[in-house]
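Every protein chain except one is present and positioned as in the full complex.
Every chain is named by a letter (A, B, C and D) in the order it is written, and numbering of its residues begins at 1.
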Amino acid sequence: MDIATAAGLFLGAALLLISILIAPGSSLAAFVDVPSGLVVVGGAIAACGIAFPLGTLLKTPKVTMKLFFPKVPELKPTIEQLVRFAEVARRDGILALENNIEEVDDPFIKMGIQMAVDGTDGELIEAVLRGEIQAVSSRHKTGKGLMETLGRYAPAFGMIGTLMGLIIMLGNMDDPEAIGPGMAVALITTLYGAIVSNLFCLPFADKLGFYSKREMEVREIVVRGVLSIQEGDNPRVLEQKLTTMLPAAERALAL
Amino acid sequence: MDIATAAGLFLGAALLLISILIAPGSSLAAFVDVPSGLVVVGGAIAACGIAFPLGTLLKTPKVTMKLFFPKVPELKPTIEQLVRFAEVARRDGILALENNIEEVDDPFIKMGIQMAVDGTDGELIEAVLRGEIQAVSSRHKTGKGLMETLGRYAPAFGMIGTLMGLIIMLGNMDDPEAIGPGMAVALITTLYGAIVSNLFCLPFADKLGFYSKREMEVREIVVRGVLSIQEGDNPRVLEQKLTTMLPAAERALAL
Amino acid sequence: MDIATAAGLFLGAALLLISILIAPGSSLAAFVDVPSGLVVVGGAIAACGIAFPLGTLLKTPKVTMKLFFPKVPELKPTIEQLVRFAEVARRDGILALENNIEEVDDPFIKMGIQMAVDGTDGELIEAVLRGEIQAVSSRHKTGKGLMETLGRYAPAFGMIGTLMGLIIMLGNMDDPEAIGPGMAVALITTLYGAIVSNLFCLPFADKLGFYSKREMEVREIVVRGVLSIQEGDNPRVLEQKLTTMLPAAERALAL
Amino acid sequence: MDIATAAGLFLGAALLLISILIAPGSSLAAFVDVPSGLVVVGGAIAACGIAFPLGTLLKTPKVTMKLFFPKVPELKPTIEQLVRFAEVARRDGILALENNIEEVDDPFIKMGIQMAVDGTDGELIEAVLRGEIQAVSSRHKTGKGLMETLGRYAPAFGMIGTLMGLIIMLGNMDDPEAIGPGMAVALITTLYGAIVSNLFCLPFADKLGFYSKREMEVREIVVRGVLSIQEGDNPRVLEQKLTTMLPAAERALAL
Partner (left out) sequence: MDIATAAGLFLGAALLLISILIAPGSSLAAFVDVPSGLVVVGGAIAACGIAFPLGTLLKTPKVTMKLFFPKVPELKPTIEQLVRFAEVARRDGILALENNIEEVDDPFIKMGIQMAVDGTDGELIEAVLRGEIQAVSSRHKTGKGLMETLGRYAPAFGMIGTLMGLIIMLGNMDDPEAIGPGMAVALITTLYGAIVSNLFCLPFADKLGFYSKREMEVREIVVRGVLSIQEGDNPRVLEQKLTTMLPAAERALAL
């Protein structure tokens, strides 16, 4: 589980809640307004419904889940596995990997090794794997783009809601007592829009970008590894090659 | 028909309407002002009239239609058709495709196959088809750009209308009773501008971008397919090649 | 003449004028303030005077003229002329084109054909013509940039004028009667800035960009045509080559 | 120590403090509000917690330290050292450098020379060193990005805090006396957000970018130097080559 995402959300929500509760003359009830919430969240979802294909929208819950339970493969075990496979292929021939395919969890690595065992041509393996990487990367970009778009439309509909509230209030100024509370309600949509955008959507989009970049790095290493195995490269040389692709944090250990 | 576009528009409009109707002291009449609508929509159209060539402007209704009834070719049937043609060309010679041209609906594929049957040089076929792709892509970009430009000028003219309303109101402050309603009317143009931009133009531009990207992917596959047919490639190899270009969702089925 | 530019300007100005005249309690006089106009337009021009070289500024009237009377060469007649020249060169030798040079209006085509007739080396012809294209493109970009810069500084000086008006008004609050009119006058500069930017400068910059792109396309076709003529290419092949470069609208006719 | 960073911070803080203290009717107490500070700083940190991986967040203090005590290697001594090593390698063979490795402080240079002494293949040395450069550059970009993100969320949470303050104030307008102070407190979060962003985070991000660019330049020179040494280049030629990579300020001395 991604502790930073959960902790950040908890910290942000707690800060806002506490500062509402400790403020003199304030109450939580003054900040809860269901129609305002519907205009901001519903409006942003409606705009995204127009902006995105239906299929993308329906994947939103799955994308959000990923923020808390990311499935980013580890780099070092992946490299170790590939090096081990290279040793088997070198020693017993590439067909011997048939028995190892079962132990692979990652469907991407499985697909690559299976093609190598099947005697598929190296160029075609690379084309298929890179096509898969591109497809996943484009799916990630769409997920990130959805969050950014929600984060752009939420404040816009917050402003639309506030304008609507102001117009209603300004048209009914007979009772001066009602001006203050009317304006307070009008401002709630702007507040909701700012919170939805800055505490949820935009940071979500940023983190999705990080996970995507990480996954692409691992997959790139797998492509090079599978091709080396298929070509029967020396496992030592393969290990060195892949290690040069490790990001800084992990490299310190490797060198 | 694109259900997401229609549903998003319906949801957004319904949300705004309902929140106007349920608000205490509010009425739909307070939100309808024809001159305000003319300033915002007319002003944005005027600015786009200056910004874009006349021909582009006249295509706006057709572009808008596309949002509800998109004509994006399906990937899988296209690939199957190309593979079938490759089989015919392999078996009976490329001239045998003459009889199949009639069954092709897509004018782009038709043009490519026709050139191949006519014995046109491979390089020229590629140049003509890629030129066509570029032309379509540039036409799509202009359509998307028009929506983005409308979405940029609508809020600008909303602000211009509000400033004009404020100047009129501030110059006639003899009657304090009139200040509130005057300001309410002044704010309506800003509200209109925000709605036109965030519920219509900007999401429209986003979806046009999605459709365009999709269409370009299909056309790219067609170019490679036609060139393979013209060169007499093996239909199996062609199928593999084209399948590596399928986006993620469809690939799961293919592999 | 570019009808869209003129019609857009007329429509935009008419809309603003009419909505001022029909508003109750409003008069055109309330919207005319010469010092405000001087601050916005003069300030934006002053900022552009600092931002741009003198030579560029002095070309502003000529650039503006271009928006109403564009001089974009037609694509199809240009291609036909080049194909005709290729036929002459094929039939009677390249020197025979000497007699045709007189009938060429476009100085760019003239320069290219003249160099071909003079027996200039193909590489040098290409370098000179591409250098000329780059020079024109960079001049166009500067013209467009000037309009964008004016469109950026006009609202800025509008805001500066409004701030100045507010400071004067807030320092003289003895007469409550004068507050409304004082603020109305202060807001006029912001209104002027928004109109100058959104009805004039920014749409002007967009259209200049369209014209420039169009002109570059035609010139690119001319370069390829002149080089083909100089190399003695087959006029039919030349026609096919140039036709693949036609944008979509015109292509429909060509194919 | 980086004097400009410290002096800038001191100057900025002093200016704001003094202008608070000399303003008539003002007191420092009016500008201190702990809950406001918590909303702005805590909210920005919460958003960054969601946006960034945990590991990056924990490096924030180290990154901030770097702004005051940068560890950017000097260019000229680095070049001199590399030229000296090239002389040793030329004279006594590359193995003779074994004894010089101890005197190298920079672990990056050490790693390169060690690989050269070990007889590692030139291509692999380049791949490892460039991989290291990329890893460091990507780490720097993340550090800079964290500062930019903080600088983007701080004003957003400042606005959220102000909206919350306004809503509380507008809901309690029974006591007209309390309106002014209530609004003053509401504005404090916006002020805090603007200061955190414009005096700390955004300038910090800019300077981190400068240091990173500088470090990459030095490392690029080291890569070329180590490869030249490994290939046994003439020390004079190496010196000339590396000198052409010196930035302007240092070049003046070198030429």
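One rule holds in what follows: contacts are C-beta pairs under 8 Å (C-beta built on N, C-alpha and C of every residue); 3 or more make two chains touch, one makes a residue touch a chain.
Keep in mind the model is a prediction, meaning the values are calculated, not measured.
Asker: Among D:30, D:124 or D:173, which one touches the chain that has been omitted from the display?
Answerer: Checking each option in D:30, D:124 or D:173, the one touching the absent chain turns out to be D:30.
Asker: Can you say which of D:136, D:187 or D:216 touches the chain missing from this structure?
Answerer: Answer from the full complex: D:187 touches the omitted chain.
Asker: Given the contact definition stated above, which residue among C:60, C:100, C:149 or C:240 touches the chain not shown here?
Answerer: The missing chain is touched by C:149.
Asker: What residues on chain D make contact with the chain left out of this view?
Answerer: Its contact residues with the unshown chain are 2-5, 7-9, 11-12, 15-16, 18-20, 22-23, 25-26, 30-31, 67, 179-181, 183-184, 187-188, 190-191, 194-195, 197-200, 202-204, 206-207, 210, 240-241, 244-249, 251, 255.
Asker: If the hidden chain were put back, which residues of chain C would touch it?
Answerer: 35, 38-39, 42-43, 45-55, 57, 111, 124, 127-128, 131-132, 135-136, 138-139, 149, 153, 156-157, 159-161, 163-168, 170-173
We take it that only the chains that are shown with their structure count from here on.
Asker: Round to the nearest whole Å and give the separation of the Cα centres of chain A and chain B.
Answerer: The mean C-alpha positions of chain A and chain B differ by 26 Å.
Asker: Using the touch rule from the top of the page, what residues of chain C touch 2 or more other chains?
Answerer: Expected reply: no residues.
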